[in-house]
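Heads up, the thing below is written out as structure tokens.
Left out: one protein chain. Kept in place: all the others.
Naming follows writing order (A, B and C), and every chain is counted from residue 1.
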Amino acid sequence: MADTLGFIGLGNMGEPIAANLLQAGYTLRVYNRTASKAEKLAAKGATVVQNSADVAAPGGIVLTMLADDHAIEQVCLPPGSFVEKLGPGGIHISISTIAPATARRLAEHHAMHKVEYVASPVFGRPEAAAAKHLWVCASGAAPARKRVQPILSAIGQGTFEFGDDPGAANVVKLCGNFLIASAIEALSESFTLAEKNGVNKKDVAELFGKTLFACPVYQGYGNQISEENFEPAGFRLALGLKDISLALDTAAASSVPMPLASLLRDRWLTAIAKGRENMDWTAVALGVAEDAGLKPAAANANEGKMSAR
Amino acid sequence: MADTLGFIGLGNMGEPIAANLLQAGYTLRVYNRTASKAEKLAAKGATVVQNSADVAAPGGIVLTMLADDHAIEQVCLPPGSFVEKLGPGGIHISISTIAPATARRLAEHHAMHKVEYVASPVFGRPEAAAAKHLWVCASGAAPARKRVQPILSAIGQGTFEFGDDPGAANVVKLCGNFLIASAIEALSESFTLAEKNGVNKKDVAELFGKTLFACPVYQGYGNQISEENFEPAGFRLALGLKDISLALDTAAASSVPMPLASLLRDRWLTAIAKGRENMDWTAVALGVAEDAGLKPAAANANEGKMSAR
Amino acid sequence: MADTLGFIGLGNMGEPIAANLLQAGYTLRVYNRTASKAEKLAAKGATVVQNSADVAAPGGIVLTMLADDHAIEQVCLPPGSFVEKLGPGGIHISISTIAPATARRLAEHHAMHKVEYVASPVFGRPEAAAAKHLWVCASGAAPARKRVQPILSAIGQGTFEFGDDPGAANVVKLCGNFLIASAIEALSESFTLAEKNGVNKKDVAELFGKTLFACPVYQGYGNQISEENFEPAGFRLALGLKDISLALDTAAASSVPMPLASLLRDRWLTAIAKGRENMDWTAVALGVAEDAGLKPAAANANEGKMSAR
Partner (left out) sequence: MADTLGFIGLGNMGEPIAANLLQAGYTLRVYNRTASKAEKLAAKGATVVQNSADVAAPGGIVLTMLADDHAIEQVCLPPGSFVEKLGPGGIHISISTIAPATARRLAEHHAMHKVEYVASPVFGRPEAAAAKHLWVCASGAAPARKRVQPILSAIGQGTFEFGDDPGAANVVKLCGNFLIASAIEALSESFTLAEKNGVNKKDVAELFGKTLFACPVYQGYGNQISEENFEPAGFRLALGLKDISLALDTAAASSVPMPLASLLRDRWLTAIAKGRENMDWTAVALGVAEDAGLKPAAANANEGKMSAR
């Protein structure tokens, strides 16, 4: 019979991931800061606890899906946290996109309590999480990775392993989000070039999505950008800036110049300065079009929100 | 029975394309500046002529596959060219990657001789051309496009049409090469980030080629870059700079800033300044690695060619 | 007694330069495409001719101050041009900002007629020209440079010599305009940073203009940008783009990546796409502010001119 698992963080991503674990036969103790978000899972059989530390049992396994580096540190580091309650033999599966350096610091912290840290960031939006279509990257001590393998299999369509360094999977995750953001910029620039030269951008998106770039990222984002379909957000623009900034910080710490990532950061900052932080991150395409003197219809909606001065 | 076609330009791309036309049952009159390159096709049944104008018959169809804007103008514009010989009812299928503005100027020139210009740039390397795996973009007057459709079908696996503007297909072709070059830069930066953080770049290439970016460009170039496999060139780095520059010129003429294209141009210029113009265009990855203080083995080969001081 | 000189091109810069030559005692034969612009000089004693070639006398000296590479080629290259009329011993002093490559081509052309080409681009706006405050850069064959020295002294406050290569002075001129444009971008970014952090940009301009950057470029442009004083144009934004593009073309031809120049080109293109081509080139600061979500008052004036969609 399967373990009882702890799960902390039931947002857009965490909730469907936890639901898949229930579906796979795991028993769950769940915690969310806003308790109401736990109700759906309770209805599916999860036990809701009132304190994050209470999801843990000695020697057990806890998954976290939290917003950012700060949130995860707030949950893990204070005395009496779930990490201490896990104690010897325990494993923390950390799904969030955070800095590799933070992952390594957490692993050191956990080691003091004889808890293993397994970094397991995932690729996929909430719909993919619900459909068990996530791709999982895993790194951390080999025995721990082996033990959690069935759990990771229960939440995604495939797991890629990146060795013992607890920061490694996060490096890969940051590479991935950087690659996606780069594709968004490239598509946006090419569509604007096409449009100002009399070529329909939807035709361009279709061509490339069917041929050279017949893959999920270019098909999905190509359609979204060419159809100016930026709301509601699948992935908030502000979160995209967070991830690009994490990539740049990680790069700087290892003396790696990434001029394309720098360009993306400025593009995202501009979108946020124009009040688009809650649009989908493909909405940076609006700025690309505006810089070419176009006035996309989708841009006007938010004009009132621009910071006045 | 199929037409007799003229074909000018039997380089790496032109020769296999012409061979596929013979294979499809067309009769060919071919011309190449360096006559020896025509021998293979002669052995397969093509008639080799000594003057480029002699490939044409009144009212017939001529394909050209030439190196750049200058080469195509040299062949088309002088008095007595194949265009004049084609005359009323004739069609010129121009396969090269050239500036949309040049295509439009040629179309105007051809119109004076009642010849139609069909822009038909293709995506694919020489192997793809030989395997009939090219993707063809076509634009120009609709009746002409209709008449040449069987010919374009004989050289590729699919044709995408972009309307009557003779420059449109070239706009799309420049978009495509820009997207590919952007992917090369993005992959190079992410691999360097991975490598300096202890993650094997081949593992990163494998992950993304199997998941989010499971498409020809990312798989092919991902492997090439992660394996530092830059010679012999599939597509010469210097030709890549030509195409990026054409995209930027076309963008400037229509007041479109393309900061990512600008970044690519500088990356490519650096590679050329370091003596890498004849390596594959993925070799720009060497510069990305060097900027991060790495000394890739593949970089040393060419060191002697750097301009001394 | 001083020579009789020919002078072609009586625009904003050419007219005050020619006036200073009259003032210095030279006799002038002048030509301008729009004849009415020559009237002021005629009133001061210049002889107005109806054909550009007529400004020249055999073995004499002709100055040209024309808009761009194309304009100067149109005047110099056709049969019967002033160059042919100058003939052996003649000198052409070319004041315009053009590509070094064009200067070299012109010098070769002139050599066929035994005419020397002296490149003499100048730094300074029309007011500086009128006040004889221009700085002159000169290059070309040494004897010719020596002969024209008094003429160049009569139009500026100092001449800097850059050797025999007729393109050299233009290289230096492009460096200078690139340096100025870079300063405009740097000032604009720093003022926007200040402004969004509650610091008055005029105070910042004052500090730096009085201390580290107590020089004409930072003082003049610092005031203009911090006071949002972009019209009328001292130097048209569209001309700035021309010069930045010349620098980039010259750089590309010699395999020199100039990422800062690329950034400037994109900044200027954006301004032009937004309809600001006739504002002063410091108006690129509007785009810097807009990218940070600010809405500078000076930007609204031109909003109606943006290309609609």
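In the analysis below, contacts are C-beta pairs under 8 Å (C-beta built on N, C-alpha and C of every residue); 3 or more make two chains touch, one makes a residue touch a chain.
Because the structure is a prediction, the values reported are computed rather than measured.
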Checklist outcome for this item: Touch assignment to the omitted chain, from C:V49, C:C137 or C:A271, lands on C:C137
Next on the checklist: For the chain not shown, which residue from C:A24, C:A130 or C:L193 touches it across the whole complex?
Outcome noted: C:L193
Item to check | Identified contact with the non-displayed chain, of C:S52, C:T97, C:Q224 or C:T250 | outcome: C:T250
Next on the checklist: Considering the complete complex, identify which of C:P100, C:G140, C:G240 or C:P296 is in touch with the unshown chain.
Outcome noted: C:P100
Checklist outcome for this item: Against the hidden chain, chain C presents residues 100, 123, 135, 137, 158, 160, 162-163, 165, 167-168, 171-172, 174-176, 178-180, 182-183, 185-187, 189-194, 196-199, 203-204, 206-208, 210-218, 247, 250-251, 254-261, 263, 291-293
Checklist entry - Which chain B residues would touch the chain omitted from the figure, given the whole complex? => result 259, 266, 269-270, 273-275, 287, 291-297, 306-309
Next on the checklist: I need the residue numbers on chain A that touch the omitted chain, in ascending order.
Outcome noted: 245, 251-252, 255-259, 262-263, 265-267, 269-270, 272-273, 307
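As a working rule, only the chains that are shown with their structure count from here on.
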Checklist outcome for this item: chain A turns onto chain C (C-alpha superposition, degrees, nearest 5) by 180
Next on the checklist: For chain B versus chain C, which are copies of one sequence, does the interface use mostly the same residue numbers on each side, meaning over half shared, or is it different?
Outcome noted: same
Checklist outcome for this item: Maximum number of contact pairs occurs between chains A-B
Checklist entry - When the C-alpha atoms of chain A and chain B are each averaged to a single point, how far apart are the two points in Å? => result 37
Next on the checklist: Roughly how far is chain A from chain C, centre to centre by C-alpha average, rounded to an integer in Å?
Outcome noted: 52
Item to check | Whole-Å gap separating chain B and chain C, where each centre is the average of the chain's CA atoms | outcome: 39
Item to check | Per-residue multi-chain contacts in chain C, two or more chains | outcome: 259, 266, 269-270, 273, 307
